[in-house]
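If you scroll down you'll find the structure; I have some questions about it.
One protein chain is absent from this view; the other protein chains keep their places.
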Amino acid sequence: MVNLIDIVLMGLLLITAFAIVRMRDLFAIVMLFSIYSLASASFFVNLDAVDVALTEAAVGAGISTVLMLGTLAMTRRHEERRPRQPHLLPLFIVAVTGAVLIYGTLDMPHFADPAAPIHQHVVPRYIEQSGTEIGIPNIVASILASYRGFDTLGETAVVFTAGLGVLTLLGRFGRREELSDGRSMYHDMILRVIGKALVPLMLLFALYVQFHGELGPGGGFQAGVVAAAAFILYSIVFGWDRAQKIISPFALNIMMACGVSLYALVGVAGMLLGGEFLNYNVLGSYPAGGQHLGIFLVELGVGITVAAVMLSIYFDFAARLAVRKLEGE
Amino acid sequence: MYIAATAAILIVMTLAVIRAVMGPTLYDRILAGNMFGTKTVLLIAIMSAVAGRADMVDIALMYALINFIGTIAVLRYFEYWSEEEEKAES
Amino acid sequence: MILVILDILSWICLLTGSFLGISGAVGLFRFPDFFTRIHASGVTDTMCTVLIIGGLMLQAESWQMVAKLLMILLLLTYTSPTSAHSLAKSAIRGGLRPTLGSGD
Partner (left out) sequence: MVLGLYNYWIVVLLMMTGFYIVIAHGNLIKKVVGLNIFQTSVIIMYVSMGKVRDGAPPILTDGVTLYSNPLPHVLMLTAIVVGVATTALALSLVIRINEAYGSVEEEDIHTQEQSS
């Protein structure tokens, strides 16, 4: 059954990708891209990558679709039909690169081969030892937050930097309370009622994903995205100006920085207590307890940063849209 | 029995993708995307039932929540565009 | 005995659900215009979800699984008619009209 799902989903991915190449309507492209990412996420579940699937589900169908639609609202909807130089050169480059890559795959071990080199080094130790060394069932979480905690600190910093970048590119400083992004969907009663019921559910689910991440799929990255998505839903249904009154952009900027700092401070705390940077063993009275505390705090930091960055990015886009509307009038 | 349900859902997904690629209107594409989303939820639920693991159902739950946002966001921007067009006409 | 009955019930649920799903997809694929298509998918989608998730619930090994599936069921029964409704409404507002028959 794994292979059946695998082949069908691969086929669907190919169909969507080719359709995206041919399509001119950018809106249709965004829709197809969201289908593409849904299909790839079910593909990840099929290949046992539950954490990756959770992330892709939250990011691909939610945040990136919303951001792309926001961009389309501010630019234009159609790709200009314009004869360019014959497509032969790009096609040739692509064909050559593809042929080289396929030649490269010939040396790779077969799909799902348990004897592949990738499964022989480092990983057996993670799988065998993480249960006793870290003491949490989700191996992905223990690698993410503990064994490779330094990597994750870097990634969190990258997310933070991207958030800052969007803020510098699109954010307008100064008063923006009087702006609004126009008629919200507030007039639609069914949507309003359902939205009101769903937002708290999503926030609850975000907390569940955050704190259950050590036992099942989940963790700071996913939880942050879901929390941001809840506020985005609120903002879409009730209007951006209302959402801003609940959580102000200034507070978001502070949260962005606080999350990364929390992560780094946990590392420094390890150093002060006599271990290495990001060594959680020394945080508690016994190593596994220290690991628990460390992973909990680190994931919390990641969650706060990711949620704040995603929401701040969305608010920046919405603010730009509102400014555009104001200038257009 | 699971395999029959899986096959049925995969067929539905394929038809939905074809509809999304063919169009012809944007609403058809959104409808197909929405249907693809609900069927993805079901597919993942079945996969986790086959694996017998309750924690994989979380992913399906996540989809059920997020897919809704996608659809609503699309409709929101549709309204935005129709406002723009109204303004352009008046 | 009870297990066999549960098995048979869940099979019936899964099979009917799959059938409904496929009929909805065929409708989505074959029907002539947007409103008939949304009719096809909107009518079958919810029932298909209820049946398939219900079938899985009958097979579930733990109460945790049942509770989570129930959550999915609730969410989908909330969101999927809502999005179908908003979509149809938005299509009407966007100027799309059903193609009507020739009146014969």
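Which chain is which? They are A, B and C, in the order written, and residues in each are numbered from 1.
What we mean here is this: contacts are C-beta pairs under 8 Å (C-beta built on N, C-alpha and C of every residue); 3 or more make two chains touch, one makes a residue touch a chain.
Everything numeric in this text was worked out from a predicted model, so none of it was measured.
Across the complete structure, the visible chains that the omitted chain touches are A, B.
Within the complete assembly, A:Val225 is the residue of A:Val225, A:Val260 or A:Leu300 that touches the hidden chain. Considering A:Met74, A:Leu207 or A:Leu293, the position touching the chain not shown turns out to be A:Met74 (whole complex).
Interface residues of subunit A facing the missing partner chain: 6, 10, 13-14, 17-18, 20-21, 26, 29-30, 33, 36-37, 40, 43-44, 47-52, 55-56, 59-60, 63-64, 67-68, 70-72, 74-76, 79-80, 82, 84, 87, 90-91, 93-95, 97-98, 101-102, 105-106, 108, 110-114, 116, 118-119, 122-123, 126-127, 130-131, 137-140, 143-144, 148, 151-152, 155, 158-159, 162-163, 165-166, 169-170, 215-217, 219, 221, 224-225, 306, 309-310, 313, 316-317, 320. Residues touching the missing chain, restricted to subunit B, are 51, 53, 55-56 (touch as defined at the top).
Here is the rule we use: only the chains that are shown with their structure count from here on.
The interface with the greater number of C-beta contacts, when A-C is set against B-C, is B-C. Centres computed as Cα averages put subunit A at a distance of 19 Å from subunit B.
Note: centroid distance subunit A to subunit C, computed from Cα atoms, is 29 Å. If each chain is reduced to the centroid of its CA atoms, subunit B and subunit C end up 12 Å from each other.
In subunit C, the positions touching at least two other chains are 75, 79, 82, 86.
Residue positions 2, 7, 16, 18, 30, 32, 48, 58, 61, 65, 67-68, 72, 75, 79 of subunit B are each in touch with at least two other chains.
The residues of subunit C lying in touch with subunit B in their complex are 10-11, 14-15, 17-19, 21-22, 24-26, 28-29, 34, 37-38, 41, 45, 48-49, 52-53, 55-56, 59-62, 64-65, 68-69, 71-72, 75-76, 79-80, 82-84, 86-87, 90-91, 93-94, 96. Those residues of subunit B whose C-beta lies close enough to touch subunit A in the complex are 2-3, 6-7, 10, 13-14, 16-18, 20-21, 23, 26, 29-30, 32-33, 36-37, 40, 43-44, 47-48, 50, 55-56, 58-59, 61-63, 65-70, 72-77, 79-81, 83, 87.
Listed in rising order, the residues of subunit A touching subunit C in the complex are 188, 190-191, 194, 197-198, 201.
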